[in-house]
Each structure stands twice: as C-alpha cells, then as structure tokens.
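Removed: one protein chain of the complex. Kept in place: all other protein chains.
For chain A:
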Amino acid sequence: MAQQTTARKPAAAARAKAAPARARRRTSRTTPWMFAGPAAALFGVFFAYPLLAGLYQSFTADRDGVTTWVGLAQYRRMMHDPVFWTSLRNIALILLVQVPLMIALALVMAYGLNQSWLRFRATYRIACFLPAVTMLVAYSVVFRVLLKTDDGLVDQALTAVGLPSIDWLNSPGWARIALIGSITWRWTGYNAVILLAGLQGIGREQYEAAAIDGAGPATTFLRVVLPQLRPVILFCLVTSTIGTLQLFDENYVLTKGGPGNATMSPVLYLYKVGFEQLDFGYAAAIAWVVVLIIGLISYAQFRFLGKDATR
C-alpha cells in the first residue's frame, strides 16, 4: 500500500503540473458525491420522499377503505374547520405575546451576564441555560406537579399568601397563560446564551468610544449595542417564530391541546388528526398549510427586518 502510493506520487504530481485544470475536473466529477452522497441519499429517502408522498396524500381521502383522489376537498374542509382556526389563533397569540416578551427578557439577561463586574457569572449562565437541556419528560413532570389542581406547589403558594386557588390546566384562559409561562421558562435562557455570544463580539473600544463621546448607559445600549446585535436578535426572532409555528412538545405534554382546544396548535392538531383519527389525507393537508405559513413568515421576517442576518 505504502509502496503503491510512493510509486504513484511522482506520476500524479507530474500530471497535475502538466494539466492542473484537467486533474481538478477529473477528481471533481465523482469525489463530491463520495462526500455528499450518503447525506443526499438519506435526505431523498427520509425527507423528500415522505414530503412529496404527504403532498399527494393531501389531495386524497379514505372512502370506504379506498384511497381516492378528491382534489382540493381537504383544503376546503380546513377553511371551515373551527378547530384549525382556533389553533391558528392560539399560536398567533403566542407569536405576538410570548416571543417578544421572551426575547426582551433574554436580552436583559444576556446584557447582565455580559457585565464584567458581575460575580459568579458562570453560575448564573449555567442556571439560566438549564431549562433548555432538560428532557421533555422531566419538563412535563415538573410542570404537572407544579400546576396540579388542589395540592400543586403553585396552588399551595397562592393559597398560603391568601390568593384564590387557580385550576391552571382546566380553564382555557389560565391554561394559555400556563403554556406561555412554561414555554418562556424553557427557552429564555437558550436565547440569552445566544445573545450573549453576540454581545461578546462587540469590542471594548466601541464602549470606550461611546463613553468618550459622553454617552450614558441607556444611550450606549440603544445606539451602540442594539444596532450591532441586530443580526443576532433577528436570528433569535426567526428561530423562535419557527419554533412557535411548530409548537408541539410543550402543549402535547402539558395539556394535550385542551381544555376545549384552548392550547391547540396546528402541528398538535395534525398529529391528532393523523394518529388518533387516522385521517391521513386531512393531516397531510394541514401539514402542508403549516409549511406554507412558516415559509411565508420566515421570508417576510428576513425581508423586512434585515438582509444582514446571514452574511
């Protein structure tokens, strides 16, 4: 083996020197697929194929055990499905209330974590990030016990200070608040750590220049830090928006979408339609509408909020 390579070496070198362009082209034809091939094949089989199979399925329905082409009937059905519209309203609420709240909190947290005078910085950072690495089952158990009716810990705390007890997961309004709270608990630290990485990229000379120009802390934050951090904030905003549009984990383990669909999300709904009602055609149609909405909103965010996000 070693002999072979040494024997081939001068010849290959000579060839490469004689016609470098041709040599490069020769390697380029097959070798790229040696590297990209396995992933491309896996994508084809386990992503592109099921995606297209789902698209076809969305134009079909099960008629007495026979899969029948029904054109746009499933999509028309969705337009008149109150549960689907409720699920859209629910995530619209989360998108408008929870995402900005969480990003603002994360920004404050990250700004604090970035201060040089802060003691125990590593401890704070680890504590803030803990929720994001928690196993979903653990998360579910903790919140179930915290929010349990009657003897849950939050309820006990409320009654201990004389407030009325709240049936968190069984009244629509409180269930929404509990869901928003638990999503915020899980993801704020995650976003804060990402924003912190962005803050650390801002050089100290920029703070010094601002200080020399007589800028106070508020001015420095608004005029120096925020503009520089724009791409990172946009990154957090886009990933959080996509995460919200894909909402499934949190409401699946906490409320199963209830009570009365108050915490239903489109993805949880398509899961229920597909796996509980076994209505594959309708589930596929909902899935494709979700994909379209995510595509449109992400495109709009990149378009209007900044082209500099993925430099």
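Operating definition for what follows: a residue touches a chain if its C-beta (ideal position, glycine included) is under 8 Å from a C-beta of that chain, and two chains touch if they have at least 3 such contacts; residues count from 1.
Everything that follows uses one rule, which is that contacts and distances are computed from a predicted model.
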Report task. Between "PaaI family thioesterase", "Succinate dehydrogenase hydrophobic membrane anchor subunit", "Carbohydrate ABC transporter permease" or "ATP-binding protein", choose the name on the UniProt record of the chain that's been left out. Result -> "Carbohydrate ABC transporter permease"
Report summary line: Touching the unshown chain, chain A contributes residues 5, 8-9, 12-13, 16-17, 23-24, 27-29, 31-40, 42-43, 46-51, 53-54, 57, 105, 108-109, 111-131, 133-138, 140-142, 144-146, 148, 151, 153, 156, 160, 185, 188-190, 193-194, 196-198, 200-201, 204, 207-208, 211, 214-217, 220, 231-232, 235, 242, 245-246, 248-249, 252, 267, 270-271, 274-275, 280, 283-284, 287-288, 290-291, 294-295, 298, 309-311
